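Here's the structure we're looking at; comments come further down.
For this view, one protein chain was removed and the others were kept in their places.
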Amino acid sequence: MESGKTKRSGTVIFSAYERGAAIKKALSLSRNDILFELKNSGLKGRGGAGFPTATKWMLTAAAVSDKKYLICNADEGEPGTFKDRVLLIEYPELVFDAMVVGGYTIGADEGIVYLRGEYEYLIDSLNDYLEEMRKDNLLGENILGKNGFNFDIKIFLGEGAYVCGEETALIESLEGQRGEARNRPPYPVNTGYLGKPTCVNNVETLATISHIIVKGSEWYKQFGSDKSKGTKLFSISGDCERPGVYELEWGTKISEVLELVGAKDAKAVQVGGASGICLNSSQFDRTLAYEDIPTGGSIIIFNKSRNMLKVLKNFMEFFVEESCGQCTPCRIGNVKLLEGIKMIEENKFTFKQINKLKELAETMKIASKCGLGQSSPNPFLSILENFKDEIFNHSGGGSYA
Amino acid sequence: MRRNNNVRAPESQKPLKIDIAENPEDLGAMINIEINEKKVSVPMGTTILQACRQNQVHIPTLCHHDDLCIAGVCRVCVVEVEGMKTLQAACSFPITSPIKIKTTSPRVRRARKNILDLLLSEHYGECYACVRNNNCELQALAKEYGVDHYNFGHIEKPKFRVDNSSYAVVRDMNKCILCKRCVRTCIDLQEVGVLEAINRGEATYIGTFFDKPLADVICINCGQCINRCPTGALHANDPRDEIWAAIDDPTKHVIIQTAPSPRAAIGEEFGLEPGHSLTGEMNTALRRIGFDAVFDTNFAADLTVMEEGTELLLRLHKLLVEGNTDVAIPQFTSCSPGWVKYLEHFYPDFINHLSSAKSPQQMFGAVLKTFYPKIKNIDPANIVTVAVMPCAAKKFECNRPEMTDSGFKDIDYGLTTRELAQMIKEAGIYLPELPKSEFDDPFGDASGAGLIFGATGGVMEAALRTVLELVTGEKIENIFENAEIKAVRGFEGIRYAEIPITKVGPVPDLISHLFKDFKWLEGVTLKVAVAHGTANAKKVLEDIKNGGKFSECQFIEFMACPGGCLGGGGQPIPTNAEIRRKRAEAIYKEERTLNYRKSHENPKLIRLYNEFLTDGPCGSISYKLLHTTYTKRGSFIV
Partner (left out) sequence: MFVEEKTGLIEEIDKLVAKYGNTRSSLLPILHEIQKKYRYISDFAQQEIAKRLKIHPVEVYSVISFYSFLNSEPKGRNLVRICKSIVCDMKGKDAIVKALERELGIKIGETTPDKKITLEYLNCMGLCDHAPAMAINDRVYTDLTPEKAVELVNNIK
C-alpha cells in the first residue's frame, strides 16, 4: 500500500523539518530551557486525554532515580484513528528526534516505542531508520558529541489489545503482563515501567515537540485558538470524498472540516473515535478545541443513509471485546449497554430501562478504573441523545450500504 | 524499593499495602484530611479505605482483602475526592496530600448501587442453594443496599461447568465476581500459581492452565483461595452426605478425630468472636450427632512427635556418628499435606528431606483401623474414620493411594471446620450452649504439645520439648520458662532459632534400642527454622539450594497455610491476621491448662508403644503403619 512520502503540507507538523534538528538544538539548550519552551507552548498530550506535556516531562525529570524511561505510545487503536501510522511511515524523524530530546530532558537513556501489533508491517523500516540514526550518532553514546548523554530506542510490538493504549496498561504489557490498567496514583512519572519513572507520550505529541524545539514556543503559539494552542492532526474517514490525515489548527469548526474533505451529505459526525461523542447537524458549528470538543483527532462522518443505532452497536461491540475485563463497570457495563441497543433494535424496551442504562453509563464514566470504561459510554449517551428521533421514533435511518 | 520480577501484581502498587505502624510518625508526615467534612489526621500513604476504617466510616469492599495486595477492580469502594473528575477506589488510593473525601454523596451511592446491580446480573444461582448462604460478601452487600430486584436482569443459565475434579477444592465459576482474590492468593500470597484470569473483556473468567481440571494442575489443595473467596465460587469438596449415611448405618462404627485448630475456630461459625475454644462442647455435639467415638487428633500428634523426633535423632546419628553424608538434613516436617504436595511439585529433589512420619491424621487412621478394632473387638471393615481438620488438603491426603497401610483406607473422610459446623447446625444444635465432655479413651489425655500443632511453630515447639528433654535429661521447664519456646512462636513469616546442647543425659528407655548414648550430641547447636505459607517456604528452600543459613539447620517446620493450621483452608471464613492471632491465643491459652505438656509424657501414648508398637518409635511396626513415602511429582502439567 503506502510507499514513500506523499506530499503533505501543514502549518506545524507537516511543515519543513530537517532530520536531527531538534536534537541538535536541544543539546545546545539547558534542560530547564527545554521545559520552559514546552510549558510556554501550552502543548497537551495528543492521544486524547490532553494532559499538559510539559508537566509530564517536568515530573519525570524531577523524579529521582538511577533509571528512567521514555515511551512512545504508538498503540493507536481507536477506531477511526490512523494519524500515527502516517507519522511513523512518513515522518519518523519527528517522532524519534523528540524521543531523544525527551531522554535528554528527563534524564532517560532508554526509549521504547510501543507499536501496535496491527502496524507490524512498519517495523522493518522503523528499525532501519533507527539504524541510520545510530550511524549518525543521533542515537547511541555521547550523542552528537554531548558527553555523557546516551540514549537509544527500541521498538516493542503490541499483540492486539486496544486497552494497551492506556498508558499504565501499556506499561503492564511491556512488563509481560495482561494489559490491565494500574491503580493511579502512583503515576508512571514516579512509578512506571519496571517501577522506574516513566514518561509516556503519544506519537503526535512527540512529532509536535520536534517542531517546537526547533522553531520555538512563540512561533507555535501563533496557531490555534485562544485556549488551545497550535495544530492537531485529524484522521478523517467515513462518508466523504477525501478521507485522510489533515493538519488543522485548533478552533476549526466541524462544518469547515466537512467542507474540506468533501462530506456533502453528512448527518452525523463522531469526534474522538469510538470512545468519542457523536454530533448531529445542529452541532456542526461547534469547534474542535480543548474548550469545546477536545479530541484525539478521529473524525468519522456518517451520511443520511446510515442507521445510527447500527453505528452505536458497532461501537459497543468493540468495547465489549476490548475492555480488559478487570473492573466491574467496564466489563459488565458495556455488555449491558449493548444489550440495551439490541433491545431497542428489536423494539423490546421500556424507557425506564433506557433511562436506567443512561444512569449506568454515567456511573461507568466516573467509576471505571481507566479511560476505556470512562469513555466507552460516550457514544451510547451522545447517539441516544442526538439521534433520539431516528432511534426511538424510527422516522429515519437506512442501512449501511 | 524492593524489586521482584516474579510477582504478578504491579510492583509499583505493593508499597500501597502499608501496615499502620505503632508509631505512625515513623512513616512520615501526618496529613490532615477531611472525611465527610470531619477533619482527621492520617499517616502519609494511608489508603482512603484505611483512613475511613480508622475513623469508623464504613466503605463497602469486595476485591479488597487485608491479606492480599491491592487490586482496585471491583469498584464498590469508590468515593469522591474533591477536585477529581472521576470517583476513586478507596482501597487503592494512597493519601499523599490534604484531600477532602465524600463517602456517601449521591454520585457515590448511585455508582455503588449500579456496580452492585451489574455484579448481581452476572452472578448465577440462588442464595438459599449456596454453601455461602449467610456468609457471602456479595449477599451482604445486596442486603446493605436493599436490593429487592435485578435492575440489569439476572443470568438464567450457568455459563461454566462446575469443576469438582479435586478432592479438596470445588470451583463454580458461575458464582465468580472476578475480584481476583483467589488469583492474588494463589500467585502472590502462596506463590503456587494455579489460577489466573483468562481471556479479556466480557469473556474473562478465572481459569487454570489450558482450562484443565483442578485435579490435573499443580494445585496443592491448601484451600487458601476458598478462605478468601467473597462468594460461593470456591468451596471445599463436601463429604457430609456420605458421613451422615455412615452414621445412619447401624453396622458402621463411625469414629471422628478432631484436630486442634477447628475447636479454636468453630465458635466463629456460631457467631462467637474469634478466640474461643469449644473443645468440650464440640465433643458433646459430636456424640449427639451420632459418632460412635470421639478422639483427639492431638494424641496422634504426640505420636508424630515421637516418630518424627526419633527420626531426626536417627538422621543426626547417621551424619555425625556414622559419617553418612548422604543423609538428608535438614529434616522437614511432613504434617501439612499442602506443604508436602508443594514440595513434591516444585522441589521434588528435596523429598528425601521430608520426615517419613505421616501426619497425625493419617497416623491416627492407621491406628484406628488396626490397634483400636483389636482392643474393641470390632471388624475394621466396619469402621468409618472421619477427621475434622482445619484443612482442605487433608481431603486429598486421606485419598493418597499410599494411605492404606491398615489394609483399608486409613481415613475415610476429611471434614473441614466449616462442614462440621454445618453438620452440627443440621442436627439442631447450638454449639456454644452445650455442656462440655471429654475425649474417648483409649486416646484421651493428649498432651499440650499436640495441641499447639495448630499454630505455626507448634510442631517445632512440640518436637523440641520432647527431643531436648530426651537428649539432655533436663526438664524442659528448666530450659524454657513454662516450657514455652517463644523463639519459634509468632507470625513472622520465617523464624530461626539456635539452641545449644550443652549437656546430655542417659538414653531413655523408649529409644534405648536405637542409641547407646547421646555423647555425640554434646556441644552441638540445634539450628531450627519455621516457615508458614508456601511463599515463605519457597524462600527457605531457595536459601537452602544456595547454601544459605537454612541449609545449616537440622530441622525445619513448614506449613502450607499462613498462620499454620489455624489459618487453614477449611477454617471459618473470613480470615485475616487479627483473626488468626486470636485463634493462636486460644490454642496457647488452652495448652497451659493441660495435664501433660510434652508428647513423651502422654501415658496413653506410652501404653500404645508398650502394647502395640512394641518395637518402639521408628521400629518395624511403626514404619509399616506410621511412616510413608512421597512422590516426585514435578511441575510439568500434562
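Going in written order, the chains are labelled A and B, and every chain counts its residues from 1.
To be clear about the criterion, contacts are C-beta pairs under 8 Å (C-beta built on N, C-alpha and C of every residue); 3 or more make two chains touch, one makes a residue touch a chain.
Keep in mind that what you see is a predicted model, and the values were worked out from it rather than measured.
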Fill in the blank from the handout: Sole touch to the unshown chain from A:K56, A:R85 or A:H211: residue A:R85
Practice task
Specify the residue from the set A:E90, A:D109 or A:E175 that touches the hidden chain.
Solution key: A:E175
Practice task
Just name the one of A:S65, A:S225 or A:N314 that touches the chain not displayed here.
Solution key: A:N314
Fill in the blank from the handout: Out of A:K44, A:R116, A:K267 or A:R331, only one touches the absent chain, namely A:R116
Handout entry: Sole contact to the chain not displayed, among A:T208, A:S235 or A:T252
Key = A:S235
Exercise for the section: Considering the whole complex rather than only what is displayed, give the residues of subunit B touching the chain that is not shown. Expected result: 5-6, 8, 187, 192-200, 207-210, 217, 636-637
Practice task
Just the residue numbers, please: which parts of subunit A touch the chain that's not shown?
Solution key: 1, 76-82, 84-85, 116-121, 156-162, 173-179, 194, 235-239, 243-245, 270, 274, 300, 302, 306, 311, 314-315, 318, 321-322, 324, 400-401
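We adopt the following convention: only the chains that are shown with their structure count from here on.
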Exercise for the section: Report, in whole Å, the distance between the mean C-alpha point of subunit A and the mean C-alpha point of subunit B. Expected result: 49
Handout entry: Complex contacts: residues of subunit A adjacent to subunit B
Key = 161, 163, 172, 175, 177-179, 182-183, 185-186, 191-192, 194-195, 319-329, 331-336, 339, 356, 359-360, 362-363, 365-369, 374
Practice task
Write out the stretch or stretches of subunit B touching subunit A in their complex.
Solution key: 1, 3, 8, 10-13, 16, 70-76, 78, 85-87, 89, 92-94, 96, 107, 110-111, 114-115, 118-119, 121-122, 151-153, 177-178, 180, 197, 199-204
